[in-house]
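The structure appears right after this line, and notes come after that.
All protein chains of the complex are present and in place, except for one that has been dropped.
Coming up: chain A.
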């Protein structure tokens, strides 16, 4: 599974971090960092993160 975040859209809301903490996190400056090729077992979490991103910046590619 491949995760792509459109960093032009992302406004560091952090909603994705609550939904999928193993994939998304905030660095010390409050900016988003994420794992771009997470384990397939995390798919539900990642889909959830994509759903809850207020800017709809997260794309899950197969």
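Quick note on the criterion: contacts are C-beta pairs under 8 Å (C-beta built on N, C-alpha and C of every residue); 3 or more make two chains touch, one makes a residue touch a chain; residues count from 1.
Here is the rule we go by: contacts and distances are computed from a predicted model.
Remark: of the listed names "Phenylacetate-CoA oxygenase subunit PaaC", "Ferredoxin reductase", "Transketolase" or "Oleandomycin transport system ATP-binding protein", the one matching the undisplayed chain in UniProt is "Ferredoxin reductase". In the full complex, chain A touches the omitted chain through residues 9, 11-15, 17-18, 26, 30, 47, 51-52, 54-56, 59, 62.
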